[in-house]
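One chain of protein is taken out of this complex; the other chains stay put.
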Amino acid sequence: MTIEHTDTAAPVAPVPKVQAPWRRFASEFFESWIARVALFTLLAIIALALAAPWITPQNPYDLAQVDIMDGRLSPGAEAFAGYTMWLGSDGAGRDLYSAILYGLRISLAVGVASGIIALVIGSLIGLFAAYAGGRIETIIMRLVDLQLSFPAALTALILVAILGKGIDKIIIALVLVQWAYYARTVRGSAIVERRKEYIEAATCLGLSHGRIVMRHIMPNCLAPLIVVGTVQTAHAIALEATLSFLGVGLPQTEPSLGVLIANGYEYMLSGRYWISVFPGLALLLTIVSINLVGDRLRDVLNPRLSK
Amino acid sequence: MTFRRTAASAVALLAVMATAPAWAEKLSIGIASEATAVDPHFHNLTPNNMISAHVYDALIGQDEKQRLIPGLATAWKPIDDTTWEFTLREGVTFHDGSAFTADDVVCTWERAPNVPNSPSSFGTYTKGKTVEKIDDFTIHVKTEKPYPLVPNDISTIYIVSDEGGCEGTTEQFNDLSVARGTGPFMITAYEPGSVISLKRNDDYWGDKPQWSEVDLKPIKSAPSRVAALLSGDVDMIDGVPTTDIETLKNRDDLTLSQGSSNRVIYLHMDQFREDSPHITAKDGGKIKNPLMDQRVRLAISKAINRDAIVERVMEGVAIPAGQLLPDGFFGVSDNLEIEKYDPKTARALLAEAGYGDGFSMTIHGPNDRYINDAKILEAIGQMLSRIGIQTAVETMPRSVFFKRASRGGEGDLPEFSLVLVGWGAGSGEASSPLKSLIHTYDKDRGFGASNRGRHSDAAIDKMIEDALATVDDAMRQDLLAKATEMAMENLAIIPLHYQVNTWAAKKGITYPARTDEHTRAANVVKE
Partner (left out) sequence: MTVFVIRRLIQAAIVVLLMSMIVFFGVNVVGDPVDMLVSPEADQAEIARVIRDFGLDRPIYEQYWYFMKGAASGDLGNSFIFGQPALKLILHHMPATLELAFTALLMAIILGIPLGLYAGLYPDRASSKAIMAGSIFGFSLPTFWVGLMLIMIFAVWLGWLPATGRGDTATFLGIEASLFTRDGLSHLILPALNLALLKISLVIRLTRAGAREAIQQDYIKFARAKGLSTGRVVGVHLMKNIMIPVVTVLGLEFGSLIAFSVVTETIFAWPGMGKLLIEAILQLDRPIVVAYLMIIVLLFVVINLVVDILYSLLDPRVRLGEQGA
């Protein structure tokens, strides 16, 4: 950082002083009815997405099951194959209910996969920086600052332009965009822990570096990591949708929610609102519930702001 | 509602318009594609040529069906096998008042193919032809060999003035310092990405436009374009998306006009590799490329329900195709029919060819080039799956697609096994697709440049080459029609449909649909 505080160094990320016991944490979390609703919604969405193959009438990716003659049916219409399309169908004849659940799978998978990979890579880099200190730390943190000063959307856009389309490429792009957030968070917490006496004591006891990091430093970084993780996952899902909407994200044939919305965008003015409104609502619900959960987590895990 | 207006009534309207007084009115049009420059020779690209047509004239014009009509030349004829004589129009002046003469044509011919940094030059049309001034209002165009398409090629070159224009750089055309033509409009402002402003040329030699001022605003996103029309931001738009046609048709404050284009959407199939990269047996093992078997190609053609694609994917706004160009174009065959949807026979044909169990294939296409391209390909994937060909569909942006489709494979060969592509006949006759899509790939002679299936048939080649050296129109028509019939018989390509273009405008404004997809303000009529 190039900004120096002359008074007490404020840690970059909020750090809980004592690891709150699990139960207290849970009861505090559930105090807010908004958080309860959000968590329930989120779990329901995840469950629906996971169960998609068993609870949908159609596999929207199997061309033999999709019939162009079913295209653009309005909600409640009956498909050629006999089942009812409760949410209508899109231009290619995909049942929207099925397509949304399958699309959720992709959106969530992209968000969670990129989140986890970025978390692992970012945390390792952050820990390494904090633990190594000195020049290495300076260089790494410069890099992190640099990356963070650049808007994620733009970086992702350029990366995808370079990498090309496809799930794997989107995930790579999102990881490259996100790792720095985790690195900063972990390093911020770790640096505070590193100075504490019990770490020194552990070092004196001759514990291995790996053990110290994993058993002592890492658990203390967990709280801020969870908060950053939820927010970042929501962010990644939204970013993927945006990129897909711009035409540089995921391919048409296995549509994520973003692709479904983009396809439906063409139909907005023609009165066939359902093609983009329903996937839009699904996306909205997902992101809002993740953000609400993240918000509550922040309040609960951050003693400075909880009253 | 003027819908599918016939050419006759459009012509009648134009006649009425010519006698009506010129209105001091402003028109603003939302256009789907943006020109890359306002230099008429910088980039041979439809959006650019469309802008050029407002400001400049060619010696020969193209009417809304791409039939040749007199432009700056009043008459033209071949005087021997390799020489064409053009009689130029007298009394025409450029926007700066200087007179138009043969000198302008001669220097334009020099400039057109040689614009620096041109991403696609007009050399395609000027190549092999020399222009000679006979007197101020007569020129001769000489070709190396007998060549019937001289008038068509001439109609693509817009004439600039020898006082400024010919020496002008693209930069100077863009800052409007040399942008003076003889056309119906003068260009008054060029704001890339936002607007091209035009003012009526009151000294125009032809029918004067009804609009004293015109703004052409590029709005690439289709829904935004429609929204701009609905909110009254613009008076007219082109490229109306098929999804919105139904809704717009039902509004009584709007008028739509539609017409078939010169663009056919078709499938190209790998016919030159024993081992086609995207075809395997159903179990993933290698098989001999089934697409080399004509029966398999016929089966694919019969498996495709063209009416369903037109009705469901294109929302009725397309015409099922049985050949390379729709009716009414030069060189079209009268004997060809649209392949009937017949999945039973298709299965039987597959079995007969030894693929009774089907095979597995990935088909490819662009997703941002033709109207509903990705959806069409997906529909085809569904239909092929139903006759036992296990099909996967992969679409990609055109920036990636065309390179891979043309030379992405080993040895710079086409990469894909079956692709969806389109072809618009810029010259307005069948020789254009025949030469580029059907003729054997021949780099040295410039044939088959877009033959991505590498179909090759010596008899068809011979016929195309003969047609391109036959100046007599009747004989050439026969040769082109015959070549088309043979190509369809061979299933060199599988035509799907012809695109239909739609314009929408506020009530009281009509536009005669053009097959070349141009939007020309001069032809916009106020009732």
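Going by the order they are written in, the chains are A and B; count residues from 1 in each one.
In this section, a contact is a pair of C-beta atoms (placed from the backbone, for glycine too) under 8 Å apart; a residue touches a chain by one contact, two chains touch by 3 or more.
These numbers were taken from a predicted model, which means no experiment stands behind them.
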Out of B:176, B:338, B:449 or B:486, only one touches the absent chain, namely B:449
Hidden partner chain, touching residue among B:108, B:174 or B:456: B:174
Given that one chain is not shown, which residue among A:132, A:154 or A:214 touches it? A:154
Check the options A:53, A:76, A:133 or A:164 and report the residue that touches the missing chain. A:164
Of A:142, A:196 or A:211, which residue touches the hidden chain? A:142
Even though one chain is hidden, which residues of chain A still touch it in the full complex? 1-7, 9, 34, 138, 141-142, 146, 149-154, 157-158, 161-164, 234, 238, 241-242, 245-248, 258, 261, 265, 268-269, 276, 280, 283-284, 287-288, 291-292, 295, 304-305
In the full complex, chain B touches the hidden chain through residues 30, 36-37, 42-45, 116-121, 123-124, 170-171, 174, 191-195, 217-221, 223-225, 227-228, 230-233, 368, 397-400, 402-403, 406, 423-424, 426-427, 432, 436, 443, 446-447, 449-450
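The rule is simple: only the chains that are shown with their structure count from here on.
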How many angstrom lie between the centres of chain A and chain B, each centre taken as the mean Cα position? 45
Contact footprint of chain A on chain B as seen in their complex: 222-223, 226-227, 230, 241, 243-244, 246-247, 308-309, 312-313, 367-368, 372, 374-375, 378-379, 381-383, 385-386, 391-397, 400
Any idea which chain A residues touch chain B in the complex? 63-64, 66-69, 71-72, 91-93, 164-165, 247-248, 251-253, 265-272
